[in-house]
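Removed: one protein chain of the complex. Kept in place: all other protein chains.
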Amino acid sequence: MSASLQNDPSLTVPAPTGRGDRGGNLSIARNLGLIIALVILCVVGIITAGDRFASTDNLLTILRLAAVVGVVSIGMTFVITGGGIDLSVGAILALASVWATTTGTQDMADSIGWIAMVFSALLVGTCAGLINGILIAYGKVVPFIATLAMLASARGLAEVIADRKTQIIRNQGFTDFFGSEPLGIPFIVIIFAAVTVAGWFLLNRTTFGRRTFAVGGNPEAARLAGIKVQRHTVYLYALLGLTCGIAAVMLMSRTTTGSSTHGTGLELQAIAAVVIGGTLLSGGRGTVIGTLLGVLIFTTLTNVFTLNNLSTSTQAVANGVIIVIAVLLQQRIADRKT
Amino acid sequence: MSASLQNDPSLTVPAPTGRGDRGGNLSIARNLGLIIALVILCVVGIITAGDRFASTDNLLTILRLAAVVGVVSIGMTFVITGGGIDLSVGAILALASVWATTTGTQDMADSIGWIAMVFSALLVGTCAGLINGILIAYGKVVPFIATLAMLASARGLAEVIADRKTQIIRNQGFTDFFGSEPLGIPFIVIIFAAVTVAGWFLLNRTTFGRRTFAVGGNPEAARLAGIKVQRHTVYLYALLGLTCGIAAVMLMSRTTTGSSTHGTGLELQAIAAVVIGGTLLSGGRGTVIGTLLGVLIFTTLTNVFTLNNLSTSTQAVANGVIIVIAVLLQQRIADRKT
Amino acid sequence: MPQPLLEMRGIVKEFPGVRALDGVDLVVRAGEVHCLLGQNGAGKSTLIKILSGAHPVDEGTILWDGEPVTFADPQAALATGIATIYQELDLIDGLSVADNIYLGHENAKAGVTRDRDMNRSARELLRRLGHPEIRPTREVGSLSAAGKQIVSMARALSRNAQVIVMDEPSAVLDPDEVDGLFRVVEDLRTSGAAIIYISHRLEEIRRIGDRLTVLKDGRTVATDLPARDTPTSELITLMTGRTVSSVFPRRTTELPDGPPLLDVDGISRDGEFSDVSFAVRAGEILGIAGLVGAGRSEIIETVYGARRAGHGSVSVDGRTLRNGSVSSAVAAGLGLCPEERKSQGLVLDDAVYRNISLASLDRFAQYGISREGAERKAAHAAARSVDVRPDDPNRIIRTLSGGNQQKVVLARWLLRSCKVLLLDEPTRGVDVGARAEIYSLIRDLADSGVALVIVSSDIEEVLGLSDRVLVVADGHVVHDGPSDAIDPSGVLDRILAEHESTPIQEEDIA
Partner (left out) sequence: GNSSDGGDSDSNVSKSNTDNDKAGKKVVIGFSAPAADHGWMGAITKAAVAQAKQYDDITLKVAEGTNDVNLQISQVETFINDKVDAIVLLPFDGAAMTSVARKAMDAGIVVINVDREFDSPFAARTTVLGDNYGMGVSAGTFVCDDAKGAKGKVVAEIAGIDSLPLTQDRSQGFADALKKCGLKVNNRVAAEFTVESGEKAASNLLQAAPKIDYLWNHDDDQGVGVLAAIKNANRDEFTMIGGAGSANVMRDIKADNTVLKATVIYPSTQAADGIKLARLLVQGKSMSDLSEIEVPRQLKLSAPVVTKDNVDTYIKSAFES
């Protein structure tokens, strides 16, 4: 073999990189690639679309778009860090949105307030997540299969409940509340920000977060250190289910509907954002900030494409190429810094 | 110390599971759950649909349906056993089918024979797989992201090439050859059988297969044993690309078209079949027979549903529930046998 | 003097933040057993990984038969004639024994493997190693750690190499198997091969070593020393830079009378062990002796709730533990240092301090919110008390040397201050200096009222440390008594007696 291979860093044991969002300069290095990618995207946006890109309105448009997938991606960060995966998020979102907009729920909302709709969306999301978690932790079904089954079942159930009709939200209070823009910021963007901060705090500053890293990093070691691994796994999926419920409410407010087609393809978007962000698919390493950056990169990309009037197919090709370049870039930078 | 102690059998502890398809009775135990699930499905089919289910025609219908996803699943078994994953199979299939049916290729086929179409489909598939492999092995892009990018790019490219039109195959030789039914067996079913046997042989009886297990089970250990892990990884993805090319030819013959919409959702179907079959998503353990059973279970399920005139939503719900039950069943049986 | 077969000169290797090797020299001649000594983290494994092509070298030259060579990858080293048994088991769990032995140099024709031939020659190798009972078709993942070590050795032998490197091969073997290993080493030496042998057990080096090289902090501090008659004290001083008395610290106070703290009552598990009972008082050390595979690990894992007991019960302080629940055991004050630190003990990609505090998270948290500073400080103190090197609590565990990883697991339970501590092979892979420290730590823990259960394959260690000893053979307790009333040969006699009374089932070798 050639001598050049000797300097190939890949041949050596993986370089120690920072784990979570902390660890000082390491984590900045790890996110630096993402930040650079985002900055480049923004520069491209400004060059090609000028003020149309660099306006408050456009920024809010990007954030509004990012909010739904963002909230789910934060939840997904926990599940993936904990060594799992969830393909059913889009279906759970659909089921929650449909359940929360049935005539039954809407009637209830009319009498006791729109909170009934929010509550039922969150409840349905959490319960579906709980079922995923129980199947995986106690039933020992591999996450991929368990959540694939949930994907099929939840969407099927949503269709049955909705009778394949898009359900329109009549409750004005609901639309007014979630459609409001305190200080000019859309309410769902505020929710997204709140979920991100809460997620960051939970992952990096609490024992729950610490256990998540341990469970994902080495479940056997975690178990022998006295952590209730199975129970924790259930919590993780339930948490993700809850974020799906929140996302359902956000999408309900955005579309003023509940529908069994909501959230189609959401699972791949969320997983991609999490993984691009630097969370390891094999578990044990996760970063909420990275996920946030991942979501923003994908959304900004779409925005720049739309502003530039690219054809759909070209957009798809460019999308793929840009993702790969971003990842390669990020790796080179991370390698250099450590 | 006495000689008798040297033979202490307790140096070895009870065996948990067999590895590949070898290991005799162990592998039967591992597949027993799947076989039982398939038998139950067939019994349900016979009870509910009688002769319409239990006829040669229907059997061939099931096999024809299984053939396309089956061939890709065999390739996927290799990639997953080798520790990877590929989300781009459907898109690669679409690209290969479109490329092989452009007017250019079809004109060539008219002059030098339909083999030109087959050849270009296989070539496009293999090259796309090669790109995946190189990105993953040498570019160190995680398989999930690399193949997600390929998914977007390949389908976008297919749309550009096809100009979003369904391309109809004019070459009669092609349709006749692949549409033939030697001994009453559809040719594509024969291809499926051949690919399965070849896949089994390659995985279980060759150094290539042995190294696939090693690379997936413990890449660092494989490297230390002198295996060229990166090169092997490239081979694995190229092989999967090749099976996508084969599947493209099969689908072209079945639908007499090439289209950028071919193979939509194929990735999840193939991965699900492989994982249900008992191949570990984390790599190092894989079985071609299990994958075959997995594919047959999914296809038979759809067939039984359709024979019974179930609505798509009900099918989806039932699908999810049945998958979970099958997996739970299989685990209980495997646990008992070891 | 004949030309050395292998010379490594001025080898330098840097990892991010550490200079693991800082100009190491190593000269090996054909037909010798060359021992490599050094503390945990001295750089022994790193040196041999450079030799085997696993790591690229930063600086320095390697001469083979006087010719300079570079090993770009493991294949190059293997092709030159250097085979390595790595410290961390490097086998593929999903493959069979024979497949693992011949991985990378399969017996194949046109890519099609000849399984029958490989199985036959694998069986031959295993027989040569004294382990015909390991079936070549068996899946490696189902073997015990000792079984895996044997397969690793068979794999190195299968390469017919001129230099065979063995990085702590004896760590998981019992004395009997070490004898077998040494017979093979002897054969190899007579046939003209060179062996580089790494071990922390000085008595082994005395038995088979010819010459030795001592590493300290990434440098060669002594070379060409005669292995047999360099005084132990000199070796220890060379390695550690100080003097260490490696005697077992004796009990200074009288064992206080009192009710048992840990009470194990007739626990059994099908096919593993049956009807095991013992009780340990506060301040008492119970040793469990036996050969590898006797079921000792299973017993204490069951006590700890990591395995569900088929029969019997475990109680701490009079309160019965929930069967099969580790968290209830931990809540009741139990702690376990498991046998396999990598797979059972550590989150390899996490920092040292976070691994140490893993069992004490709640102590450093208020309403579920971690108090990071306090946690890091306490964990750092615990790491210091067992002398984890380098002294950096933020280091990722994976980059620590094997022995230092073991110390991190110990530190975890020191931090948690539990009532009952179960230690499975606590000194496996730990150097002489650190071992003495661990012994005195164990002593101090006992003196402070902790009840300890220690499993070790080193019979001297069990007897030296414990107040009472349990001898286990084939899943039965064959002896239970004060440890000063029995000596190592007495222990072995009990085990042998048990073996003779129960016929050994031969595994089918066909």
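All chains are identified by letter, namely A, B and C, in their written order; residue positions are counted from 1 within each chain.
We adopt the following convention: a residue touches a chain if its C-beta (ideal position, glycine included) is under 8 Å from a C-beta of that chain, and two chains touch if they have at least 3 such contacts.
Nothing here was measured: the structure is a model prediction, and the numbers come from that model.
Taking every chain of the complex into account, the chain not shown here touches A, B.
Within the full complex, the residue among A:233, A:256, A:279 or A:330 touching the omitted chain is A:256.
Among A:140, A:164 or A:231, only A:164 touches the chain left out of the display. Considering the full assembly, B:263 is the residue among B:82, B:143, B:199 or B:263 that touches the omitted chain.
Think of the hidden chain as still there; on chain A it touches residues 52, 55, 57-58, 61-62, 64-65, 68-69, 159, 164-168, 175, 179, 251, 254-257, 259-262, 264-266, 299, 302-303, 305-307, 309-312, 315-316.
Those residues of chain B that touch the chain absent from the view are 49, 52, 57-58, 61, 64-65, 101-103, 106, 159, 163-168, 170, 179, 186, 251, 254-257, 259, 261-264, 302-303, 306-309, 311-313.
We adopt the following convention: only the chains that are shown with their structure count from here on.
Centre-to-centre, using mean CA coordinates, chain A is 42 Å away from chain C. The distance from the centre of chain A to the centre of chain B, with each centre set as the mean of the Cα atoms, comes to 29 Å. Residue numbers of chain A whose C-beta contacts span two or more other chains: 11, 13. Each of residues 73, 75 in chain C touches at least two other chains. Listed in rising order, the residues of chain B touching chain C in the complex are 1-2, 4-19, 22-23, 205-208, 210-211, 213-214, 216-218, 220-228, 284-285.
Of all residues in chain B, those touching chain A in their complex are 87, 135, 139-142, 144-146, 148-157, 159-160, 164, 220, 223, 230, 268, 271-272, 275-276, 281-282, 312-321, 323-324, 327-328, 331.
The touching residues of chain C, when paired with chain A in their complex, are 16, 55-57, 70, 72-73, 75-76, 304, 306, 326-327, 329-331, 336, 338, 343-351, 354, 358-359, 361-362, 365, 368-370, 372, 394-396, 398-399, 412.
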